[in-house]
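Left out: one protein chain. Kept in place: all the others.
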Amino acid sequence: QSTQGSTKFPGIGRNATPAEVIAWDIDVRPDFKGLPKGSGSVAQGQVIWESKCASCHGVFGESNEIFTPIAGGTTVDDVKTGRVASLADRKQPQRTTLMKVPTVSTLWDYIYRAMPWNAPRSLTPDDTYAIVAFILSLGEIVPDDFVLSNTNIAEVQKKMPNRNGMTRNHGFWSINGKPDVNGSSCMNNCVKFVQIGSELPDFARNAHGNIAEQNRLYGPYRGSDSTKPPIA
Amino acid sequence: QSTQGSTKFPGIGRNATPAEVIAWDIDVRPDFKGLPKGSGSVAQGQVIWESKCASCHGVFGESNEIFTPIAGGTTVDDVKTGRVASLADRKQPQRTTLMKVPTVSTLWDYIYRAMPWNAPRSLTPDDTYAIVAFILSLGEIVPDDFVLSNTNIAEVQKKMPNRNGMTRNHGFWSINGKPDVNGSSCMNNCVKFVQIGSELPDFARNAHGNIAEQNRLYGPYRGSDSTKPPIA
Amino acid sequence: AAGLAAPMAFAAGEGDPAILEKQEWQTTLGKNVATMPYGVPSIYEANLIRRESPGLTRVSAASVAFTPLQGLFGTITPNGLHFERHHQGWYNLNPETHRLMINGLVKNARVFTMNDLMRLPSVSRTHFIECGANTGLEWGNVAVPTVQYTHGMLSCCEFTGVPLKVLLQECGADLKKGKFLLAEGGDGSGMTRTINLEACLEDTIVAWGMNGEMLRPENGFPLRLVVPGVQGVSWVKWLRRLEVGDMPWNTKDEAVHYIELMPDGMHRQYASIQECKSVITTPSGGQQLLDKGFYNVSGMAWSGRGKIKRVDVSFDGGNNWRTARLETPVLTKSITRFNIDWVWDGSPAILQSRAIDDTGYIQPSIKMLRDVRGNRSIYHNNAIQSWKLDSNGEVSNVQVG
Partner (left out) sequence: AAGLAAPMAFAAGEGDPAILEKQEWQTTLGKNVATMPYGVPSIYEANLIRRESPGLTRVSAASVAFTPLQGLFGTITPNGLHFERHHQGWYNLNPETHRLMINGLVKNARVFTMNDLMRLPSVSRTHFIECGANTGLEWGNVAVPTVQYTHGMLSCCEFTGVPLKVLLQECGADLKKGKFLLAEGGDGSGMTRTINLEACLEDTIVAWGMNGEMLRPENGFPLRLVVPGVQGVSWVKWLRRLEVGDMPWNTKDEAVHYIELMPDGMHRQYASIQECKSVITTPSGGQQLLDKGFYNVSGMAWSGRGKIKRVDVSFDGGNNWRTARLETPVLTKSITRFNIDWVWDGSPAILQSRAIDDTGYIQPSIKMLRDVRGNRSIYHNNAIQSWKLDSNGEVSNVQVG
């Protein structure tokens, strides 16, 4: 195959140059393939965080204003087990990023490619190491004097609080997978007593605006006036 | 079936009242079913024509400005034969309404329902009789002192110049009809010598505006700049 | 000579600035969802719009706006680009006061509101609509530059509505005596057309939906007749009345227009069916290839008598043909998209497509049609279209034979 075209589709496409692949192939995998060399300390990370991230995510990554919190909800024990225990608690109000993320590569990859939200691709690799180190320190995963680098990141992975919290034991990765639930094809007398388990709460009736204005004003299916109670 | 609904679709639709059917059922068929009573003279027609129609169609229905001419191209002989002879002449530049229309009902129906173009449904039945009489007089189908009415219109039909000019002897009224032409499924060496019989005339190259601006400015299929000759 | 756009070649360490330099959309925050609550195409698509053919008609309210087939894909016509043909302009009718009356040879003349109609059992079916005058400009000679003007009175949509049969039965129609149906529109022209009930009763729809939403005003909102396989003028827009009768009506648009002048001076009347036809849309007239090499040649095929069975493509003006790939599903009286591989070596070529439907009918050449019908028919020109590709990469409209 020549640089300029294939035999099958002459004239179409060209080989990428090495510089082009370097420019675009920025993804970082769980095995750290793609991770550029570099390093950054928690302290450096904190400085960048406070100037570039905290406005949206809060000084401690706790803010719920712009997005769900980054840090919180993980324990020293989780770091040992690799399972965030509070995830099994059904009353846990919120799941932070650190409670869910199983791989440190994910944080590195995403922050480098997409943050800050309003200025993506503006961080250097060293910036990114530093910020990831800072976020990990918020979760007590690394100490406050830690310097994260391409050489020690694999060790850090072993401390991610939810590293053992993911399962692929399900039938949804492929159309050939086996469903975990299947319905019933019963046609008659299927339910002895039909019970309504949940209804639209009163406060939600008009929470999406007046439904009358979200349907046609003609035809058989008008919207009900949700600014008022249902008609008698 | 009740007035208010059928047994099959309860609650849907209702019977039309006689007044409603009268208001809307205004079509006039070739057998004059639907034709309201009334009459009008050529002279009356000419007055209405000149005030309401001539601005678009010309005083003698000859104008080509707004629409093709209404009158012209028919002969006294055509009135006898019921075939407009000039239609067989391939050099005949233009076909007027009177050269084509086989049925006087068509004129009556259309003018009453749709003319004047900018004020349809503004004519009375008597107006319409008068205008039709006037148009027919332009084609020498009726004399200039003629009064057209519901009682003599069937006689007038017998004088329409193209009344015998229509055929339904073809296969296009139904999908089961037989096509008049069929192509060839030859796959190889089908044409000894491929000859171009017609090309886009030079004056037509840019007559639809610049084709470059009627195609995407990206992708493989750009428009050619038709303001200039083809590139060398 | 070809090669207008030679491929970029870069030394190692170099590359395309579009890759090496970061783009605005990678480095800043984009626009909000629902910035356009009802969206519109990209600004880069602005050239692909409906257009009139200058000089074709004298006034724009009794005229045509053609669909830009040269830039479309697949089979569905976006509603914003559906061709327009009006005889007395279009209106945004008020659907709350719109009525459908059914009268004539029925037990009960009945009136339906939109409320009523939209409660009836509905069907959704994809069909092409083609104006009987499509390609009519080309009966005599090549006249227009692009496929927008040669074939752009053609669209294909998924229509939703109540089957005509359900409505007629509901009114107790006498279908023994009543072999004909008058369909009447609610616009100023009060468009009236006779429908062949024997042929069309089974698949005609009284439709309100088009490609998932309500009909557009230009296409008959809120109600139009959908008569699959039959010329577009019979798909009466702003449908107001249906009358069952025992003879055709000979309305203006079936006695003065939509009639075909034969060489002997007779006019064919009630020639309704749109016969099997196809056209290559890329590349097509007025387009400019930038380069030699591989091309996917693509087009549309349809038949008013049924399904497309095969499409053949010639690159040498009809001397030799190869069979194209058909995209599925192939539906009856609907557009079928065809594609075929081609490597352009830079020499002149003449591209043609030829469709065959499941009745065995084969799309004819313009010469075959003229031999029987002359060249003053105006309507129902379903000839094989020829596009000449010059060695400079420009494609133009020609006729061969």
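Just so it is clear, A, B and C label the chains in written order, and each chain counts residues from 1 on its own.
Basically, a residue touches a chain if its C-beta (ideal position, glycine included) is under 8 Å from a C-beta of that chain, and two chains touch if they have at least 3 such contacts.
A quick note: this is a predicted structure, and the numbers were derived from the prediction, not measured.
S.K.: Could you tell me which displayed chains border the chain that was left out of the figure?
M.R.: Taking every chain of the complex into account, the missing one touches A, B, C.
S.K.: Would you mind spotting which of A:D27, A:D77 or A:E155 touches the chain that isn't drawn?
M.R.: A:D27
S.K.: Of A:T124, A:Q214 or A:T227, which residue touches the hidden chain?
M.R.: Candidates A:T124, A:Q214 or A:T227; residue touching the omitted chain: A:Q214.
S.K.: Counting contacts across the full complex, list the positions on chain B that touch the omitted chain.
M.R.: Its contact residues with the unshown chain are 3-5, 8-12, 14, 16-20, 23-24, 117-122, 216-221.
S.K.: Which chain A residues touch the hidden chain?
M.R.: 1, 6, 8-9, 11-16, 20-21, 24-27, 29-31, 64-67, 83-90, 95, 97, 100-103, 105-106, 109-110, 113-114, 117, 120-121, 162, 165-168, 170-177, 179-191, 194-201, 204-205, 207-209, 211-218, 220-224, 226, 230-232
S.K.: If the hidden chain were put back, which residues of chain C would touch it?
M.R.: 5, 16, 18-19, 23-45, 48-52, 60-61, 63-65, 71-82, 84-86, 88-95, 97-99, 101, 111, 115, 118-125, 158-160, 186-188, 190, 208-209, 211-218, 221-222, 238, 290, 293-296, 298, 325, 327-329, 331, 337, 339, 341
Simple rule for what comes next: only the chains that are shown with their structure count from here on.
S.K.: Please classify the inter-chain touch graph. Allowed labels: line, ring, star, complete, other.
M.R.: Basically the chains just string along in a line.
S.K.: Across all chain pairs, which one has the most C-beta contacts?
M.R.: Looking at every pair of chains, the most contacts join B-C.
S.K.: Distance-wise, how many Å sit between the C-alpha centres of chain A and chain B, to the nearest whole number?
M.R.: Computed value for the inter-centroid distance: 65 Å.
S.K.: Nearest whole angstrom, what separates the Cα centre of chain A from the Cα centre of chain C?
M.R.: 46
S.K.: Where the CA atoms of chain B average out and where those of chain C average out, how many Å apart are those spots?
M.R.: 22
S.K.: Specify, in ascending order, the residues of chain C that touch 2 or more different other chains.
M.R.: As it turns out, chain C has residues touching two or more other chains at 116, 119, 291.
S.K.: For chain A, write out the residues touching at least two other chains, lowest number first.
M.R.: none
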